[in-house]
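As you look at this complex, bear in mind that one protein chain is not there, while each of the others sits in place.
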Amino acid sequence: MIAEHLALFVASSLRLAMPLVFASTGELVSERAGVLNLSLEGMMLTGAFFGAWGSWSTNDPLLGLLIGVLAALIVALVQAWLSVSVGANQLVVGIGFNILALGATTLLYREVFGALSRDAIPGFGKWHVPVLGDLPWMGTALFQQTGLVYLGLGLLLVTWLALDQTAWGLAIKAVGEEPRAADQAGVAIRRIRYGAVLFAGGMAGLGGAFVSLGDIHTFTENMTNGAGYLAITAVIFGAWRPGKTFLACLLFGAATALQFQLPDMGVTVPTTLLLLLPYVLALLAVVGAVGRTAPPAALALPYRRG
Amino acid sequence: MKSLSSALARPLRDRRSLWTLVAIAGSVATGLALVALTSGSIWDALGAFGDGTFGSAYAFGSSINRAVVFALVGLGYILANRANLVNVGGEGQIAVGGMFATAAALNHGISGLPAGLAMLVPLLSGTLAGGVWGAVAGWFKVKRGTNEVISTLLLTFIGLLLVYGAVQSEALLRQPMTSSATLPESLEIPDATKLPLLFAASGSPMHLGAPLTLAALVLGWIVLARSKFGFQLKAVGYNPVAARRAGIDDGKVVILSMAIAGALGGLAGAMMIQGEQYSLKSGFSSGFGFDGLVVGLLARGSPLGVLLGALCFGFLRSGGIAMEITARVPAAVVLIIEGLLVVTIAAASQLAAHKEGAS
Partner (left out) sequence: MGGDAATPGSAPLVLDGISKRFGPVQALRDVSLRIAPGEVHCLLGENGAGKSTLCNIIFGTLAPDQGGMRFGAGPYSPDSPAAALAAGVAMVHQHFSLVGNMTVLENLMLGQVTGVPNRKAFAERIAELSGAYGLKLDVSRRVQDLSVGERQRVEVVKCLMREPRLLLLDEPTAVLPPDEIDALLAICRRVASQGAGVVLVTHKLAEISKIADRITVLRGGLVAAQASQPNIEIPALVQAMIGRELKSLDLVLAEELGLTPPPESEAPPAAPAHAHLPAETQEEPALMLDGLDFVDDTGVRRLDEVTLLVQPGEIVGLAGVEGNGQSELGAILAGLAPPSAGRVFVAGTEITGRSPAFITAAGAGIIPEDRHAVGCIPALSLAENLLLGSLSDYTRLGLLRRRQMRRRALELMAEFDVRAADPDVPFRTLSGGNQQKAVLARELNLRPLRFLLAAQPTRGLDVSAVEAVAVFLREAARRGVGILLISSELDELMAIAHRVAVIFRGKIVGESPAEPAHRQHIGALMSGHGI
């Protein structure tokens, strides 16, 4: 009985962490390159809506996923233009995009889905991984998830390696730390930053589409409900490092899973405490109570040559 | 008076303002197009917008009440920003301000005080709580070097969740549960603790907060333009090391300015409860802190800009609600207009700066 609950808990923690894993992995790269996307929430919401809409109208969740990512990429492109080329205040633009995305998806949802809003849309089913999925405890916990979960974990791994081992990762970190030095070493600042923001957008789109297509199989107004902010929080708590950020996402996912599971098990813990956990932990991290963390030196600062 | 009139004249002259006007016009035009697409009659929608803003004493008063909140948060933002601090925590400061104001107002000892004090003490409690919420971020910045954008953002989420928790638990602020239908919100605060309405007879909900806010804006303008403290803010903002060298306690200035910004947010939260809502609900701050932040960001350091921005957003919000109710325009359209306004104004000010730099 306990083992069953535990396996279920691990499985739902992972599932609930996945939107954060997608979005925070993208945002991490963007922040390491010096661009803060407070608009991550808006990008996720955009991905969630257009993923749902695409899947609903093509009847193919995979096409829906692509459409969701594409829509988020368009938002990211505008965000990149404003942050990198125009040099607008990244906080303002981010908040503006979140308001805009909330308005636009809500409006489109009502116009497009209208009365059909209660219907489920074609989404991704769970993938029972051969052999591994049959393992007694591990199977339930880890290997009966939608394929998107494994895609997310794969992308995380690739990003981690790329940041650590490639010339591209080196350039990203230099651009976020000392853009002037990177520029004078011949690194194309704009290209790197555009690329990083687009990557964040694509990943946020995947994260959003995961919510609508991989988890809930429908769209509701404001369905990401702050997941974008939580992903940014995970990046902060993860000290701008991929491994720690992933662990932060898992922790936040676990906190959410507990809210649902503890009452089931007859345990009453004030949900407020579980909801507070991610933010309190992140705050403790940034004030140096649990290990010292410093953001990339050029975070949110536009670069102008000369 | 001379500098006030020149401040009024300046926006019309510089190029940035021109671009800003273009941004506003473009956003509003997009909004109108959406209204036409979604509601059928643009004139009905505009009529509803008019009714919802200036159409009645009630509409006008509730628009002003919204503007009051935006203005206080925006003023706090520009004060702290003068010291080069970015307070994005208005929403959380409103939340804790409203929460503590409610707690104080529901305390029998306080509500039993003579009339003026019964109102004043909760107002000050909220202000103080917001001040502490802001000061904490300043203190982290000074003592631990924590970026205040990050800490105020996190403190906002924490503040919002504290309100959520407070109205979930009877041991805290939730009203006594008489049935399963009892809403998770506080009791209504006693009449003695409510802010007096200015034009109660006309049905206007405008409360004492409006003149208080106007006074705060004037005071803010004097502090920024004329006072030694305003100068110290500026000096610390431009160059904390040089300011310290000149004998200014830059750490104190940072904490104090964040405390003031937070206190203004807390005051706004207290006014929302004591002036209009009368009971604490989860999410009562409804994003007003972020709207106020945007007002502060777009005001470019000027209290007059805060006033104009706050009025603009106050009426936009009220008109939007009216459009939804009477002309069945989705409220989402107003969100779209607001989002577009924020993004395009931010871009416009920067684009104009580029052009000026290039010429």
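Quick notes on this structure:
Just so it is clear, A and B label the chains in written order, and each chain counts residues from 1 on its own.
Criterion: contacts are C-beta pairs under 8 Å (C-beta built on N, C-alpha and C of every residue); 3 or more make two chains touch, one makes a residue touch a chain.
This structure is a prediction, so every number in the text was calculated from the model and none was measured.
Contact with the chain that does not appear here is found for just one residue of A:L14, A:A104, A:A141 or A:A182, A:A182.
Among A:L8, A:L62 or A:L170, only A:L170 touches the chain that is left out of the view. Contact with the chain not shown here comes from a single listed residue; of B:R15, B:K234 or B:R300, that residue is B:K234. Residue positions on subunit A in contact with the hidden chain: 165-167, 170-171, 173-174, 177-178, 180-188, 297, 305-306, in rising order.
In the full complex, subunit B touches the omitted chain through residues 222, 226-229, 231-232, 234-235, 238-239, 241-247, 249.
Here is the rule we go by: only the chains that are shown with their structure count from here on.
For the pair subunit A and subunit B, the distance between C-alpha centroids works out to 29 Å.
Those residues of subunit B that touch subunit A in the complex are listed here as 34, 38, 86, 88, 140, 144-147, 149-151, 153-155, 157-158, 161-162, 164-165, 168-169, 290, 293-294, 297-298, 330-343, 346-347, 349-351, 354. Across the complex, subunit A meets subunit B through its residues 82, 86-89, 91-93, 95-104, 106-107, 110-111, 226, 229, 232-233, 236, 270-273, 275-276, 279-280, 282-283, 286-288, 294-295, 300.
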